[in-house]
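Right after this comes chain A.
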Amino acid sequence: MSIGHTLLGLLEGGPRHGYDLKRAFDERFGHDRPLHYGQVYSTMSRLLKNGLVEVDGIEHGGGPERKRYAITDAGITDVEGWLTQPERPEPYLQSVLYTKVVIALLTGRDAADLLDVQRAEHLRLMRDLTQRKRGGDLSDQLICDHALFHLEADLRWLELTAARLGQLAKAVRS
Partner candidate 1 sequence: MTPAGSLLIATSLHKTYGHTPALDGADFSIHPGEVVAVMGPSGSGKSTLLHCLAGIVKPDSGSVHYNGRELTTLSDAERSGLRRGEFGFVFQFGQLVPELSCVENVALPLRLNGTKRKEAEDRASAWMERLEVADVAHKRPGEVSGGQGQRVAVARSLVTGPRVLFADEPTGALDSLNGERVMELLTEAARESRTAVVLVTHEARVAAYSDREVVVRDGKARDMAGVR
Partner candidate 2 sequence: MSGQDAPAEEPRSRVSVTRWAADLAMGGRFAVTGGRESWARTIMTAVGVGLGVALLLLASSIPTAYELRGERSDRRAALGFEVDPKPGPDTIRLGQANTTYRDQDIEGLVMAPDGDSPPKPPGIGHLPHPGQMWVSPALKKLLDSDDGKLLRDRFPYRTIGTISHDGLSGPSDLRYYAGITHKTFDRVGSDYRIDRWGTKNVGKPEPLNPALLLLIIVGCVVLLLPVLIFIATAARFGGERRDRRLAALRLVGADIHMTRRIAAGESLFGSLLGLAVGTGLFLLAREIIGGIEVWGISFFASDIVPSTPLALAVAVAVPASAVMVTLVALRGIAIEPLGVVRNATPKRRRLWWRLLLPLLGMALLLPLAGGFGSGSGGGDMKAYQAAAGAVLVLVGTTALLPWVVEAVVERFGGRGSVPWQLATRRLQLSSGTASRAVSGITVAVAGALALQMLFTSVQAEDATSTGQDPTRAQLMVSVPVANGTQAHDAFDRYRTTKGVRDLLGVTEDYISDVHRSKDDPSSVPEEAITIADCPTLREVVRITSCKNGAVFLVDSPSYYGEGEGFAKPGAKVNLAYHDDGTPDLREKKVWTIPRSATKVKPRQDPGGGERTGIFATPGAFDVADLPDPQASAMIRLDPKVPDGVEYVRNASAVLSPTIDVMRLTSTEQSDEFTVIRKALFIGATATLLLIGASMIVTTLEQLRDRRRLLSVLVAFGTRRTTLSWSVLWQTAVPVVLGLALSIAGGLALGVMLLKMVGQPLAVDWTGLATMTGVGGGVILLVTLVSLPPLWRMMRPEGLRTE
């Protein structure tokens, strides 16, 4: 789960305060696990150090320091790379993939393409497993099958998400 990429993606819509970022993140992705503010702070300072964001302005007031962050060109390239790079197919990818789809929809990128690429990646692994299964003994086969079924489940989820992209885009942009 890449919180950095997610926050960067959220920043693509325009500069935000750290607190706004946390709220936006929680609203969309943090249903059961809200982000700690400290996490936001440390992530943002790492991104700042790497030149992916810059400080757009600071508000001083009665509370904590309120920096406003904006994404840099390097940051946009980084988000782009993250979205187009398929995830290594492994179990329980859905939260990452979901985040990526939402970010892609928010930033006006082609989410269907993202899903196609991810499916190709999944299939590649499934092909490898199928190949291994054919050569292997029964225990190999059973282990491979386990992985294959999990991958298939993810793939089905990808298909379903792809079929519902239109619906999702409407919900995200509203």
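A few notes on this one:
Quick note on the criterion: contacts are C-beta pairs under 8 Å (C-beta built on N, C-alpha and C of every residue); 3 or more make two chains touch, one makes a residue touch a chain; residues count from 1.
Quick note on selection: all candidates are chains of the complex that A comes from, given by their letters.
The structure displayed is predicted, hence computed values, not measured ones.
When the candidates 1 or 2 are screened for touch with chain A in this complex, the one that qualifies is 1.
Looking at the complex, you find that chain A touches candidate 1 at residues 112, 116-117, 119-120, 122-123, 126-127, 129-130, 134, 148-149, 151-152, 155-156, 159, 162-163.
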